[in-house]
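For reference, the structure is listed below as structure tokens.
One protein chain is absent from this view; the other protein chains keep their places.
Chain IDs A and B follow the sequence of writing; residue 1 opens each chain.
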Amino acid sequence: MYVAVKGGEAAIDNAHALLDHERRGDPSVPELSVAQIREQMTLLVDRVMTEGSLYDPDLAALALKQARGDLIEAVFLVRAFRTTLPRFGTSEPIDTDTMRAIRRVSAIYKDLPGGQVLGPTFDYTHRLIDFALAAEGEPERPAESQAASEVMPHVASLLDGERLIEREPAADPNIPVGDLTREPLDFPAGRDLRLQALARGDEGFVLALGYSTQRGFGRTHPFTGEIRIGDVEIEFVPEELGFAVPLGEMTLTECEMVTQFTGSAAQPPQFTRGYGLAFGRGERKAMAMALVDRALRAREFGEEVAAPAQDEEFVLSHCDNLQATGFVEHLKLPHYVDFQAELELVRRMRAEHEAGGQTDALEAAE
Amino acid sequence: MAAHAFANPVFDAQRVFRAAMNALSRPGTLQTLDCDIAPPASLPAELAALALTLADHETPLWLDATLAGSREVTDYLRFHTGTPITANPREAHFALVSDPALCPSLHSFARGTPDYPDRSTTMFVHTSRISVGDGLILSGPGIRGTATMSIDPLPPAFAREWIANRALFPCGVDVLFTANGMVTGLPRTTMMEAR
């Protein structure tokens, strides 16, 4: 007698209990606090905020704890929370000229107004495992100096003085900025929506696409005009007040790539721009995003769209890691009804193949 | 009594939506609009219920002359739905018509494009009487064979314009007619002839 598989409900409940148990690990080891994650896994927290599209370090740290450190799972938790939040309005555009930068580097000028500020970077560390970190201990205090109070103009504005770089179109307050989480995306998508998709996009995917442009798949001849990391103020204009009030500060990483453009019949040769922005410290993401932003502007500059990084349908449809992981992982769900249909088809076709003799067999094998 | 909107917005909207959904998916049937609201006098409660259920700040709303001329009506709709009221029928997601005689030509509304036939106006037209049987013979998706129905009065030249609207498929407008607490649907797929 046959006993069919049943008990999905009990299996799910048990699986959840086991998951909680595994998350905690060995109970003789002290439990991680959310504050520890927030303060000591900062780059991971920043990445969860960026790809989760929600600036909330505590929530991102909690999501990481709940997700056992799985980045995409943490992004998922943050995004699912984000969708339930009411929208009160849109902030004023942030002004990164007034950023209080802890890092600011340009690769195209040796020195520039506001100076080069190396800041906390892995760049010149030797990647040797520091076994001393396995033991606990406080690091040495870093040297301090007066914060540069001067405004740091963007490098692009220096080039703009000579008209050597494209002008950014002035913001038109009457044109609303698109939001792909509230309206269905349709193609061709405006740059606002492309930048939003890239900012939320998976760092690894955007990085690989940016890299591909450097290897010739949609080459843009990029220079790092500037990277800056620091705090900026967010302002909001409540309808009833009619003037901007500060909401607080957030840490951002901004990258502007300066790329070549040979000019066209209508436009003289000049440099063009690619733009990247990430929450917290996300230098790799901001740089890769800037490369892909520029590559996606191909049509705007009359360039041939031939490489994946230039193809907005390809990039925008595949850069979201939640969509990607959901659809890849859904292959775990039962598909036995469809598999049954395929199984029978293959059996039948094999039977036909065997009955069909040599000539047919050759055709079927093609 | 003072004008009021849904007493229970979540469940009232759900019931009104299901009535509209059933009406549009089963032309030739009557569906009950079951809700307790008290809109301003010149706005029929049936139209108000549909607007409260479906319109919001994302959906520009067009009003017929009577409704547009009533400050009470526009205030009520703006306050309860946040909908922008437009004078241009071409950009309207929804149109409210309180009297068939005031209904402009169907051609004046948005009919969508071949790429996006969904970018069209859905009209809510209040009339005196809708009933099953007599008058109009309907066929098309949602109808087993044919259905008969009477909508009285129809807007001027409606029968002729509806043939033209049907010919635009997949573009075209969709219409929900209301009367006496009931709603019936005329999606763009429905073929209509007078008996």
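Convention: a residue touches a chain if its C-beta (ideal position, glycine included) is under 8 Å from a C-beta of that chain, and two chains touch if they have at least 3 such contacts.
To be clear about the criterion, contacts and distances are computed from a predicted model.
Trainee: Considering only the chain that is not displayed, what protein name does its UniProt record carry among "Alpha-D-ribose 1-methylphosphonate 5-phosphate C-P lyase", "Proton-translocating NADH-quinone oxidoreductase, chain M", "FtsX-like permease family protein" or "Circadian clock protein KaiB"?
Mentor: The correct option from "Alpha-D-ribose 1-methylphosphonate 5-phosphate C-P lyase", "Proton-translocating NADH-quinone oxidoreductase, chain M", "FtsX-like permease family protein" or "Circadian clock protein KaiB" is "Alpha-D-ribose 1-methylphosphonate 5-phosphate C-P lyase", the UniProt name of the unshown chain.
Trainee: Of the listed residues B:21, B:65 or B:132, which contacts the missing chain in the full complex?
Mentor: B:21
Trainee: Among A:58, A:97, A:168 or A:342, exactly one should touch the missing chain; which is it?
Mentor: Considering all chains, including the one not shown, the answer is A:342.
Trainee: Take the complete complex as the reference. Which residues in subunit A touch the chain that isn't displayed?
Mentor: For subunit A, the residues touching the absent chain are 1-4, 6-9, 11-12, 76, 79-80, 82-84, 86, 181-188, 313, 317, 322-323, 325-330, 333-338, 340-345, 347-349, 352, 363-364, 366.
Trainee: Using the document's contact rule, name the residues of subunit B that touch the chain not shown here.
Mentor: 8-11, 13-15, 17-18, 20-22, 24-26, 53-56, 58-59, 93, 113-118, 120, 122, 140-144, 169-170, 174, 187-189
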